[in-house]
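The following block contains the structure, expressed as C-alpha cells.
All protein chains of the complex are present and in place, except for one that has been dropped.
Which chain is which? They are A and B, in the order written, and residues in each are numbered from 1.
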Amino acid sequence: MVAGSATGRPAGDANDEPEGTQAMSEVEVLEAVKPESSPATRGGPNLSATTAPRARVVARDVHVYYGETHALKGIDLDIHKNEVVSFIGPSGCGKSTFLRCINRMNDVIEGCRVTGEITLDGQDIYARELDVVQLRARVGMVFQKPNPFPKSIYDNVAYGPRIHGLAGSKDVLDGIVEGSLKRAGLWNEVKDRLKEPGTGLSGGQQQRLCIARAIAVNPEVILMDEPCSALDPIATARIEELIDELRENFTIVIVTHSMQQAARVSQRTAFFHLGNLVEWGETEQIFTMPNDERTQGYITGRFG
Amino acid sequence: MLELVILALVVLGFIGFLTARRRVVAMAAESGVHSHSLPAYHGTFVALWVGLPALLLALAWLLLQDSVIDYLILAGLPEHITAGLDDARRSLVISEIRSIANGQVFGDPRPELVAAAARLKTWGSLAGWAMVATCAALGLLGLLLTRQRVHPDFRARHGVERILDVLMIACAVVAIVTTLGIVASLLFEAFRFFERIPLGEFLFGLNWEPQIAIRADQVAGHGAFGAVPVFLGTLLVAFIAMTFAVPVGLLAAIYLAQYSGPRLRTTVKPLLEILAGIPTVVYGFFAVLTVAPAMRAFGAAIGLDVAPNSALAAGGVMGIMIIPFISSLSDDALNAVPRSLRDGSYAMGATKAETIRQVLLPAALPGIMGGVLLALSRAIGETMIVVMAAGLIAKMTVNPLDSVTTVTVQIVTLLIGDTEFDNPKTLAAFALGLVLFLTTLGLNVIALRIVQKYREKYD
Partner (left out) sequence: MASRDISETHDWFSDSARLHIKRRHAADRRLRLYGIGAIGLAIGLLAVLLGSLILSGHSAFVQTMVPLEIYVDPDAVEPDNVGGGNYRKLVRDAFQDLMPGEMSRTKQRAYLDMLSSGAPFMLRDRVVSNPSLIGQTVSISVPFADPIDQFHKGITPRDVPEAQRRVSDLQIGYYDQLLERGLISAPFNWTLFTAADSRFPEMAGLAGALVGSFYALLVCFLISFPVGIAAAIYLEEFARKNRWSDLIEVNINNLAAVPSVVFGLLGLAVFIGFFGLPRSAPLVGGMVLSLMTLPTIIIATRAALKAVPPSIREAAFGIGASRHQVVMHHVLPLAMPGILTGTIIGLAQALGETAPLLLIGMNAFITSAPGGLTDPATALPTQIFIWADSPERGFVARTSAAILVLIGFLIIMNAIAIFLRQKLERKW
C-alpha cells in the first residue's frame, strides 16, 4: 500500500516513507512520528516538533475510490489543534473528497470506498466500533452552499444540541443558541427574529447561521467546503474574519478555490493535484517558495 | 351506411389526389415555373377537402338521425296515443315501435304502432341513403372547388398545414369539451332533480331512502332524499382507507428513499406498482371473498358483531389500493428535498431517523400533503370496491363495524338496470355525481397547486 501510493509521487513531498506503520491508532505513536513527519515536508522546518501543537487529525495513506475511479491516491496529512488549514488545488483534485473523509460524509455516497487510516485525537475514525453519529458531532461541517434547514433560526442552531442531548433545559439551550450565534457574529442581526425561518436570511447570514449551527455542538474540528463560493465579497470578508476568530477555539479545515483566501485565513496550506497531496506546509512558504513545480504552476496561475 | 360513405369518400379523395398531382406537374412543366409546394401536397390538399367535410357531416348525421326520426314518428302518431304522455312514457312508446320494426313483437301491438314501425323502417333506410348521397355530393363539390385552385403558384403545403393545425386544435379542445360535457350533463340532470327535491333537503336531510320514491304516486318522495348519511358513509370509508394507507405508504416510502439499497428498491417498487395496477373490481371481489369473512370471523372470535359488508372491510381494502399511490407520491416528495439539507443534517451527526423526522419530513410535508389529498380524492371517488363490499342502506353511523353506503354506491345502484330520465331516483344519481365531481375537483385542484408550489420551491 505504501509502495503503491508512493509511486508517481516526487520524493520531495513524500512524508510517508518514514512512518509506513499502519497501526498507529495510539496517540503515543503519533507523538513519536511527529518530529519526523514535519521535517520530511521540507518546506516546513519552522513547524518543528517543539512548537507544533498536538496533532488533532492524522491521515495516513488514505485512498478513496468511487466505483472504479481512484479519487484519492494515498494521502498523508496532519492537522494541528487551533490552526486553520486550507486545501487548495484545481477542480476535481480530490480536496473536497479528502475533507469529506474526515467526518465520513463519503459514507452517504453509494459505491464509495475509503482505505488507509484517519485518526481524530488518536482514535481511528474508520474503526468498526466508532459511532459515525458521534464523530460528526465532534467534526462539524459547513457546506459550499448555505443549507439552513427549513426551520426557525433558533431551531436551526438548537438542532445539534437537541439531537445530541447537550442541553438539559430550555435555559441551557437558549444559552447555547445565543452563545453560538454570538460566536458566529450573527446574534445582533437576528436576536429579535429567532422564530423566523432561517431560509429568509441573506446568503452571507445563512452561511453564518450554518456556522453557528455547526459550533453549537462545540466540535473539535470544523470542516468548511468552499464556504464563501456562493457569497458576495462583503459577506466573504465577514466569514473570513469569523474563521480567524474561531481559530481560538476550534481546529478548522477549509477547502477553497481562492488562493488569496487561503493566504488570508490559513496558517498552513495543502496543495492537491489529480488525487495526490503534492505539497503541504506553512501557508507563507507554499505561496512564496513552493517546492514542487506543480504547486508553483498552480500558484502562479499557469493552470487551475 | 357509414361504410358506404367512407368508401365513396376514399375513392373520391384518391381521384382528387391523383388528378391534382398530375395537373400541377403538367402545369409546372408547361409554364416552366417551379411549383411552390411538392405535387403531393397539392394532392393531399384536394383529398383532405374531399374527405373531411363530408365525413364530419356523416358523423353528425348519424348522431342526430335517430333523434330526428323519433321526433317525427312521435309527431306523426295519432293524438289519442301521445296525448298526456310524459317524456318517459313517450320513450317507452318509441322503444316499442323500434322493437316492432326490428321484428321483435311481444303480444298484440296496437295497429297505429305497427304502422309507425313500418314508417320508421322506411324513413330509416331513406335517411341512410340520403346521407350517402349528401356526403358523396359534398365530397364531389370539395373535389371540384379545390381542383380549381391547383396551380404551381398555389401554396398547397400551407393549405394542408393549416388544415392539420385546425385538426390538432380540435383534438386538444376535446379535453375542454369533455369537462364541459361532464359539467353540463351533471348540472342539467341535477337541476331537474332539484326542481323536485329542494336543495336544502338534499344537502341537509338525514334520511336517504330513494327506493321508496319510485312506488306509485310517491314521486315527490319527501324526506327520502336527504344525502347526509350517504356523505357520512363516504367519509367514513375514505377515512378508514386513509388511516390504513397513509402510515403504511409513508413508512414504505421513507424506507425506500432513505434506508433501502438500490437492489431492494428495484424489486419493491415494481411490486408496489402491481398493487396500483390491479383493477378495482378485483379489489372489490377480494374484499367480498377474503377480507370481509375474515373480519367477521375475527370479530366473532373476540365477541364483536361485524356486519358482513362492514365499512372496515371496504375501507381496509380501499386502503390497500391506495398504499402504492401514497408511497410513490411521498417517495417523489422526499426525493425532491435537496441533497444539501440531508447532508447538512448528517454532518451535524444526526441519525437517519432524526434526519427524516426533523428535516426531511417537515421539508417534504407540502408534497406529501398534496399526495394525501389526491389519494383522498381517489378514495372518495372509488366505486367498485364499495359497490361490491359496502352496504346499500344509508345509516347515520360512524361505527366502522357497521355497514354504510357511499355516494358512488348510490350512483351505481340508482342507475343500474333500466333507467328512465324522468324520476327522482335516476336524477338523484346525477345530483350525487355533481357533489362527487365538485368535491374531487376541489381536492385535486388544491392538491395539484400544493404539489406544484412545492416543486417550484426546490427546483
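The rule is simple: contacts are C-beta pairs under 8 Å (C-beta built on N, C-alpha and C of every residue); 3 or more make two chains touch, one makes a residue touch a chain.
A quick note: this is a predicted structure, and the numbers were derived from the prediction, not measured.
Trainee: Tell me which residue among A:E178, A:D244 or A:E284 touches the hidden chain in the full complex.
Mentor: A:E178
Trainee: Return the single residue from B:R147, B:R196, B:K352 or B:K457 that touches the missing chain.
Mentor: B:K352
Trainee: Among B:M168, B:L199 or B:I393, exactly one should touch the missing chain; which is it?
Mentor: Counting the whole complex, the residue in contact with the absent chain is B:M168.
Trainee: Please pick, from A:Q134, A:S202 or A:T288, the residue that touches the omitted chain in the full complex.
Mentor: In the full complex, the listed residue that touches the missing chain is A:Q134.
Trainee: With the full complex in mind, choose from B:V268, B:M369 or B:L401 the residue touching the hidden chain.
Mentor: Looking across B:V268, B:M369 or B:L401, the contact with the absent chain belongs to B:V268.
Trainee: Residue by residue, what part of chain B touches the chain that was omitted?
Mentor: 63-64, 66-67, 70, 157, 160-161, 164-165, 167-169, 171-176, 178-179, 181-182, 185-186, 188-189, 247-252, 254-256, 259-260, 268, 271-272, 274-275, 277-286, 288-290, 320, 323-324, 327, 351-354, 356-357, 374, 377-378, 380-384, 387-388, 408, 411-412, 415-416, 419, 421, 429-430, 433, 436-437, 440-441, 444-445, 448
Trainee: Touching the missing chain, which residues of chain A?
Mentor: 131, 133-134, 137-138, 161, 163-167, 172, 175-180, 182-183, 216-218, 249
Definition applied: only the chains that are shown with their structure count from here on.
Trainee: Rounded to a whole Å, what is the gap between the Cα centroids of chain A and chain B?
Mentor: Centre-to-centre distance between chain A and chain B: 60 Å.
Trainee: Over in the complex, which chain A residues touch chain B? Could you list them?
Mentor: Against chain B, the touching part of chain A is residues 103, 105, 108, 110, 133-138, 140-141, 143, 145, 147-151, 159-160, 163-164, 210, 213-214, 217.
Trainee: Which residues, counting only chain B, touch chain A once they are in their complex?
Mentor: Listed in rising order, the residues are 262, 338, 340-351, 354, 358-359, 362-363.
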